[in-house]
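Remarks on the structure that follows.
Yeah, one chain of the complex is gone here, protein chain that is, but the others are all in their spots.
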Amino acid sequence: MINTGDTAWVLVSTALVLLMTAPGLMLFYGGLVRRKNVLSIMMQSLFLLCLISLQWILFGYSLSFGPDVGHFIGNLHWAMLRNVTGAPNPDYAPTIPHTLFMLFQMMFAVITPALITGAFAERMKFSGFALFSLLWAILVYDPICHWVWGAGGWIRNLGALDFAGGTVVHISSGIAALACALVLGKRKTYHNGATPPHNLVFTVIGAGLLWFGWFGFNAGSALAANELAVNAFLVTNTAAAAAALTWMAIEWRINGKPTILGAASGVVAGLVAITPASGFVSAGSAILIGITVGIACYFAVAVVKTKFGYDDSLDAFGVHGVGGTTGALLTGLFAQKIINAGGNNGLLFGNPSLLKIQFIAVAVTMAYSFTVTFILLKIVDAVVGGLRVEENDEIIGLDITQHEENAYTLID
Amino acid sequence: MKLIIAIIQPYKLEAVMEELDKAEIHLKTVSHVLGCGRQKGRSEIYRGVKEAGNLLKKVRLEIAVNDNYVEATIKAITTAAKTGQVGDGKIFVLDLENCQRIRTGEKGAEAIG
Partner (left out) sequence: MKSTKYQLPIFLALVLLAAIALCGIFPAHAQEIAKNQPQAKIDTGDTAWVLMSAALVFLMTPGLAFFYGGLVRRKNVLSILMQCMVALCVISIQWVLCGYSLSFCPGNGFFGSLQWLGLNGVGLTPYAAYAPTIPHQAFMIFQAMFAVITPALIIGAFAERMKFSAYLIFIALWSLLIYNPICHWVWGVGGFLRNMGTLDFAGGIVVHINAGIASLVAAIVLGKRKGHEHTAPRPPHNLPLTVLGAGLLWFGWFGFNAGSALGANGIAVNAFVVTNTAAAAGGIAWAILEWLANGQPTMLGTVTGAIAGLAAITPAAGFVSVMPSLIIGLLASVFCFIAVAVIKPKFGYDDSLDAFGVHGISGIWGVIAVGLFASKAVNPLGADGLFFGNPHQLYVQAIAALIAVGYAFAGSFIIMKLVGIFTDMRVTDDEEAIGLDLSQHQEGAYTILE
């Protein structure tokens, strides 16, 4: 039975999640790169929005959510949206049209590969990027999505909790980002330090739009306008705030000054960590999750990355990989049946087995995403003849060499 | 005293700065400029219409040096900014009448150092 209130809320949420990619993430990342590369990073997200939108309706949705094959992948019965109609699908969302659920999930499928672009910013060849992303969506995103959320998926059957995509979106993309940073190597000008962001105002607008859109991401994942959605909304906001304050506090203590980029990164880290937990934990737990992830991501970005020297250019791994892992594990600690009867109790509420299940889900997702991403990069490398642009093109900038455009004019 | 003005490719700025540092030449002013020479420039595309650009983005360096540093400066800039392609830029050397440090009032060669 379709409920108009639920439908209205999920429609709005779908639009909100789209806003996270375009233009939220585009501006967030775009502001962080140098001015000669801003268009290239925006182009990557925009291109993915177009590409995955089509991939999803053609067969991606069917692979992810279609009738189960061996607990591993969906079959092709729902390809081209056959059998996906306006009637609700009780397995996924009993009060909204099935097409709407498909659409809401599409926006998740779009933003996940877009997150990875932060790892290979300023140096990847566009054709290589396009091919890699398409293959990644099919071979990494769709299977993992099926395991965790698809009816019959083995991680779902295990009882792992992932409310809005901690494993599916953030761990899968974060680990893939690490693999990309390792395989592609450093940017030519990268000497273990940050290249200065060319326009932090864009980054702040992007962070604001991400925060705004995340209410659709998390609270929309309740798939209804009910108390669960309200809880998710509340803890989302709380965790973002707690993580940002934590990050600022650490910077203040260590470097003497809090920065706006630090605050924005903290906001995103908090949002990432609360994503898997948002339908299962209370606001108090959200504060603790926010503080923990603030510390964890700061450590990953400022200490681990510098120490090991990989060039995760815009910290896609440091924020999404680490934040997602933190959130997924902490869900195993803080989850409460009082918040969501469909969930489970975590370690702190007397059920240690949930933590173990969460750990398995995280470990398997990491291993799978890393391995397949690594292999895909090697294949794409061979097919397009090099993942990176030529050295001279990298120095001149990707905007002009890959797209023949300039972001800004100097005069006029 | 000479004033050296160099117009270089923007993406060579970092390399030039490094070379200048090596040669212990620290006083410089840098600005974005537009210009063109014999180089035709890269085209740009506007919604499917391809355009040949005329004025190109360049970086302009202004360096005041004492006479014994002139050659070192020119050498540093050429080493770093040369690619062998058209568009590498130009170096102009001008006589400099005077120079005064605002803070101390020092004049001439001392003020440059």
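Each chain gets a letter, A and B, in the order it is written, and its residues are counted from 1.
The criterion applied here is as follows: a contact is a pair of C-beta atoms (placed from the backbone, for glycine too) under 8 Å apart; a residue touches a chain by one contact, two chains touch by 3 or more.
What you see is a predicted model; the values in this text were computed from it and never measured.
For the chain that is not shown, the touched chains among those present are A, B, taking the whole complex. Contact with the undisplayed chain is limited, among A:L49, A:M248 or A:L354, to A:L49.
Here one chain is not drawn; of A:D6, A:D68 or A:E251, the residue touching it is A:D6.
Interface note: of A:F126, A:Y190 or A:F299, the residue touching the hidden chain in the full complex is A:F126. Listed by residue number, the positions of chain A touching the unshown chain are 2-9, 11-12, 14-15, 18-19, 22-24, 26-27, 30, 38-39, 42-43, 46-47, 49-51, 53-54, 57, 80-81, 86, 96-97, 99-100, 102-103, 106, 126, 199, 202, 205, 225, 399, 402-409, 412.
Even with one chain removed from view, chain B keeps its contact list with that chain: residues 44-51, 53.
Here is the rule we use: only the chains that are shown with their structure count from here on.
Centres computed as Cα averages put chain A at a distance of 44 Å from chain B.
Residue ranges on chain A touching chain B, taken from their complex, read 36, 189, 395-397, 400, 403-406, 410-411.
Residues 10-11, 14, 32-34, 42-45, 50, 57 of chain B are the ones that touch chain A when the two sit in their complex.
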